[in-house]
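One protein chain is absent from this view; the other protein chains keep their places.
Should a chain be cited, it is by its letter among A, B and C, assigned in written order, with residues numbered from 1 in that chain.
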């Protein structure tokens, strides 16, 4: 069980993106933005020369979460909103693994919002890919916390009254150390972001703008194509400037994509002496001597 | 049932802060920062000429939440972390009431973090006072999500590994429309903030730096006295500039207090046609005619 | 052939309008006074996977769909594979040869009439969108039943009116084409339904009925987080929030949902929430908060197969023991389980009255089958739902000085002041408290308060009716069941009746508190008791045993995620004998 992260020189790696397919075919609607994410991710694994068994992906519940059935790695299809704590447990138990989290916007910043805040603070070395379609897909079209104000859905026929959650801004305020936004209609760019995110040491977060062709008629491919630009195109954009990043993240007329923020901060695991030598899972537990502990109670 | 908010000209108002005391005496430790909050709040009510029955305070669970027993208004002593949704229900059912929320930092941004995000987005006209002692008081001294990195507590004897949640920054990112920070050691200033917060139309949030004399030996009165300053002292501070406010909120060496942000945005209630004429609670329900509705099903 | 009863099924790939097509078929017959029951089967996917919609139409009262299908509309080959065996001897399958070669499949059922309707070609010819295949199939079905095409036309007109005349016209054109294809081209006349009294009937689901009952009861605050199969209640409430002055809140999660409703109820309005098992699990803590603060609350629990995310779009009755014992600690709650939409309607009204009168949480349990499938009714007499708010104080002048929110009364119910009135100030406290509401941890007070809250059960028990008995009192076989199994069992009883077997049903809609005494006589008298439940562990049998000590050994259980079909119950009973 060794994590090969960053070991780009693995000999005789000959996997192809298709090797990350399971026997199940995706059931997403034709044209769904999830396909772009799915494709970029498989390619990213190949680029990073990762093997399926070295990866654990924890999924939320939603259209995005159904992806658990279509990507061949270790997978945990968890509860709605609870992917982050499950992933945290996996990573702490075996920090040699490459741990990713994939889930919807309702999952991640709706019901799961609290875990998002606290996982960002923790800076555990994992990568969270948020499929943001600004709607509840799997339950067939209610508002998400990311839906724009006024958005009319089955649960908000008079229009949403709240302002939306901005996942990138939230991640920035809460302390994630790598924060990016991609667009599932630009898989090349997305692949590039994913690669860097997985390589980043610490908690990396990618918001993917993911059109839901069935239930969101506002935030379509064209909507995004008309609005997005790449931060890379800006000459003097400084990825280590938090305030700058926050300001950028809140831009709405033109939507920045790319990497907003990328800094080094000790990870949570760095602070854990108990896993310095080896992962928890590698410890022998057959006959633990607790004499010392018993003696405490005299 | 009429809300007298902003009616500063109520005739013959002759209540004193003591009239907001219940028959129960506070059980907080001597010197606890909660006393300062308690005193300021009672005075604020008097200044605003509010009557006890016009106010509903929803409390979380914690030392702060125990205050439910010591302030004479309508009160709901809710579950740990769940004060905000309870308050939301109260306000939507009867928006003529003055609704406040009081709770600890563990309550508000630990277990209750998700409600905090979403209540800010909603901008319901209520006032949330967060008692931030940067520790879990009532459970006798474990880390809070606001505890500084490295803080040693019973649950983190090797020191906290996460960076803390900054409640003011979080409120700013999430969309609260009035955001302030007070210090329970400066009750005059706090009173002033509270007055404005309650008068503000929309969701107002006050983080109160509240020393826990028993379990937090770092963030003491002196710690704060040495560090805090007032935003009012800055000549050109613009309370409507979100970016500026966020930047300020993150200052750590010197800690700003006062009002960070104060803007107008339509409240959630403003968007609800169904309460335009009168509060929900004032509707007659004895014999509702559903003929029209039944007809839908043919 | 004149018949009193036909079953029709349409199947195809998910995401291609099977559900709305089925719903139209139901409507065609309800409009003219037929009894209709339908059933929608779909996967937890937006596209892909298989969808099927079954409609049973009858000129006599009908309580459930059944396995036997007269006409199967197969929009793809898979539908034939999956459902061909359900088609009765001599039945019909409508299919399009372009959607797959079925020569092989056909061989298994030489008795069936395979009717090829070239859907694809027709729509190409008509130049209408592919989705119009559904209308062609509806027209063809109407023709096979020798039914009135005008009814179909009218319904299509109603539905698509707001989309403009063009849409209406090509929808109608497609259906007409299908109709004529059968009538004029193939000249088949399969069945003809017996004529019934021509009344216009409603068609509604259990969820619809709960919604109607709640609006009638004066529910002013509805909060929810979407979760199949409860979601349609949220959408219904949202659709009338302005008409009926109801605040409908799609909240951030189910924990917020229940706590918001508690807040609204505390402030004096009637409040309700609905969810499925997962959301209900998350609401457990809030449930106890409603109980200890004595805040009335109605919770609709639409079950689906579990644990965890389980089978989101299927049906099971797996949560009853959980619901009864839900939340830490001991407190009084009421658990109801209607058996059909009509019971959903009236029991929702009852739930609000119980919640208000006893200041306790009331849980109403449905399941996917009951929540999402349609049943026909002439109309509900909504005047039968009255509003009883119990000891609610809304005016200061009714309150004496020194008001005690948790007054230790004889019946255990304390007068409850709504917020905002002068003399009613109090703490609603999730800590144990004294009569005023102040936190109080003394042993003496604790016992008084626990006893006070439990004492409510006395009056409550007087309101709780015994289970309903269907069928003869002197039956050879007594079936015990609850909730949505009612329909299939009643159908099964009809079948058994024809076989001259005397069977009756003891059906529980009030599940908790459970009055063991009221049924002890019945159990002992009966020759043969059988429990029928849509779960694995026979939870009703456990409840009966827990309360009466009587072990019902015979069980017919189904836990495949599908509700019972009448024939399965008949078989089960015959096997036990």
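The definition used in the following text is that a residue touches a chain if its C-beta (ideal position, glycine included) is under 8 Å from a C-beta of that chain, and two chains touch if they have at least 3 such contacts.
Since this is a predicted model, take the numbers as computed values, not measurements.
Chemist: If I'm reading the header right, one chain is hidden. Which shown chains does it touch across the whole complex?
Modeler: A, B, C
Chemist: Which of these touches the unseen chain: C:157, C:528 or C:542?
Modeler: Checking each option in C:157, C:528 or C:542, the one touching the absent chain turns out to be C:542.
Chemist: Using the definition of touch stated at the top, determine which of A:43, A:72 or A:181 touches the missing chain.
Modeler: Spelled out, the listed residue whose C-beta touches the missing chain is A:72.
Chemist: Across the whole complex, list the residues on chain B that are touched by the chain not included here.
Modeler: 25-30, 61, 63, 66, 77, 79-81, 110-111, 113, 136-140, 142-143, 145, 154-158, 214
Chemist: Could you pull out which residues of chain A are in touch with the chain that's been left out?
Modeler: Residues of chain A in contact with the hidden chain: 1, 22-24, 51-54, 56, 58, 61, 66, 68-69, 72-79, 82, 84-94, 96-97, 114-115, 117-118, 272-275, 280-281, 283, 285-288, 290-294, 297-298.
Chemist: Residues of chain C in contact with the chain that isn't shown?
Modeler: 43-44, 255, 276-278, 280-282, 284-285, 287-289, 291-293, 303, 305-314, 316, 318-319, 321-322, 324-331, 430-432, 439, 441, 443-444, 446-447, 450, 454, 535-537, 539, 542, 545-547, 549-551, 559-562
Rule of thumb we're sticking to: only the chains that are shown with their structure count from here on.
Chemist: Once you find the CA centre of chain A and the CA centre of chain C, what distance in Å lies between them?
Modeler: 38
Chemist: Report, in whole Å, the distance between the mean C-alpha point of chain B and the mean C-alpha point of chain C.
Modeler: Averaging C-alpha atoms per chain gives centres 41 Å apart.
Chemist: Whole-Å distance, chain A centre to chain B centre, using C-alpha means?
Modeler: 32
Chemist: Which residues of chain B are in contact with two or more other chains?
Modeler: 114, 117-118, 272-273
Chemist: Could you list the positions in chain C whose residues touch two or more of the other chains?
Modeler: Within chain C, residues 241-242, 252-253 contact more than one other chain.
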